[in-house]
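One protein chain omitted, others in place.
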Amino acid sequence: MATAIPGQALGNAADFAAGSGTYTRHGHVYASVIGLPKTKPKVEVVRGKDATAVPSIGAIVTGTIVRINPRWATLKVMVVESVPTSEDFQGIIRLQDVRATEKEKVRIDRSFRPGDIVRARVLSLGDARNYYLSTAENELGVVFATSLGGATMIPVSWEQMICPKTRVVEYRKCAKPE
Amino acid sequence: MNHETPRDEAASAPSRFALDAPTFARLHPAEYLRRFLAKNVRPDGRPYAPALRTAKFRKTMVNVGSISTSEGSATVRLGKTTVLCGIKAEVAAPPIDSPDNGYLVPNVELPPMSSPNFRPGAPSELAQTLSWRLEQLFRNCPTILDLKQLSIEEGAAAWVLYADIVCLNYDGNVFDATVIAIMAALKDVRLPKATYREEEGAVTIPDLSERPVRLQVGPVPVATTIGVFESQYFLVDPTEMETSLCSATLTLITDEGGRLLGLHKSGGFALNQEQMAESVETAIARGIEIRNQI
């Protein structure tokens, strides 16, 4: 089938259910993106290029900590689920969202450091500048960090990582390995 | 990617989080680049070797004269980096300290459309630096474009050539592209005949449609930019991704005679004599290649 473009009529709404890349108006199904139409099992238009990934509420995102302050850590989101984004998004992990237990004892600087790669979940759209993110689950938190000595650290518990070279322990909120 | 990408997990630690290549590139860009270089190849497929003279520039294409509203124009594609230089000529009073000269005013624009990293607003530091470096090139080497040919009437009127360079797509190494663009555009310039009428104190152009005047261009400068990654990898003609990981850059500008017209080094790193000689060699070879195209 030939490439469809937005606004192109694909069929009758009575005969086809509208799938992705289409919309319905006045009883007809039209394409809404450029792509190849597929009519089974329902009409949809499949794009040649990949869609840009955007964080959505509940999605797991991965990124790098860019800075920390006593109340939150700023994360530059680069991957949504397992799709790298074409541009960075910015989110913050606030004190109350770092972990599920002993929330009153949380310290940001003993949970994250700039440069750490962290996996988090999108809680909400947040404010004008930042998505609000949470690492309050076992599988969320620091997945990769470099010690002060420059080596890749290995997690020893949910709150500690060790530098293999110097054997020094540093504090992080670690993600549970798979 | 049409070659084998180093597929692996986070750095050297035993991995628990397997990542595919594009995600790995995003999260661990330095390690991603390191792994390519260890296999003597760069992420865009170009070969890499410590010997600079084997380094390759990206495919360079030059297209001249496409903008009819300008007096001269050139589009340059250096890999995916695309710049368009348009030269507009206006009449003005000549400089007080050199009344028999005209002006060349280069300006580089990096608009938000060319990269997600450029935001709308005042010209960024990068854009201003690029404009300044171009200005410096012409000021320090006045033989490239003798400004006397822009004079219409000594002390009274002269041409001002505004060379506006707009980046249409940014993928690193805009400077080398802008030098090619401005030189190709200058060679394309066609000016109408202009005469100064003393009685009226004004310049008249008898026929705007006739453009017989061409510019005499002296030595043609060609720039070669090298990015330095982790003080040991020299990446000639770096892409945007490589530039973001380089702590320093070195730019050499050479002319036909193999003379160095400019050298710009930013960031702290030491070059030994051999590396310096190789850089110059690479720059000269690049110069010959490009001059054939303009």
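Order of writing sets the chain letters: A and B. Residues in each chain are counted from 1.
Please note the rule applied: a contact is a pair of C-beta atoms (placed from the backbone, for glycine too) under 8 Å apart; a residue touches a chain by one contact, two chains touch by 3 or more.
Criterion: contacts and distances are computed from a predicted model.
S.K.: According to its UniProt entry, is the unseen chain "MIP18 family protein", "Exoribonuclease phosphorolytic domain-containing protein", "SKP1-like protein" or "Exosome component Rrp46"?
M.R.: Options "MIP18 family protein", "Exoribonuclease phosphorolytic domain-containing protein", "SKP1-like protein" or "Exosome component Rrp46" narrow down to "Exoribonuclease phosphorolytic domain-containing protein" for the missing chain.
S.K.: One chain is left out of this view; which of A:12, A:52, A:96 or A:138 touches it in the full complex?
M.R.: Of the listed residues, the one touching the omitted chain is A:52.
S.K.: Footprint of the hidden chain on chain A, which residues?
M.R.: Residues touching the hidden chain, for chain A, are 2-3, 5-9, 21, 23, 25, 30, 32-34, 47-49, 51-52, 54-56, 86-87, 89-90, 125, 127-129, 131.
S.K.: Contacts of chain B with the missing chain: which residues?
M.R.: Touching the chain left out of view, chain B contributes residues 66-70, 73, 80, 82, 84, 86-88, 90, 107, 109, 111-116, 119-120, 123, 162, 164, 166, 168-171, 240.
The criterion applied here is as follows: only the chains that are shown with their structure count from here on.
S.K.: Where the centres are mean C-alpha positions, what is the separation of chain A from chain B, in Å?
M.R.: Whole-Å distance between the two chain centres: 37.
S.K.: In their shared complex, at which residues does chain B touch chain A?
M.R.: Those in contact with chain A are residues 10-14, 16-17, 20, 22-23, 25-28, 116.
S.K.: Tell me, which parts of chain A touch chain B in their complex?
M.R.: Those in contact with chain B are residues 62-64, 78-79, 82, 84-87, 117, 143-144, 152-154, 164, 177-178.
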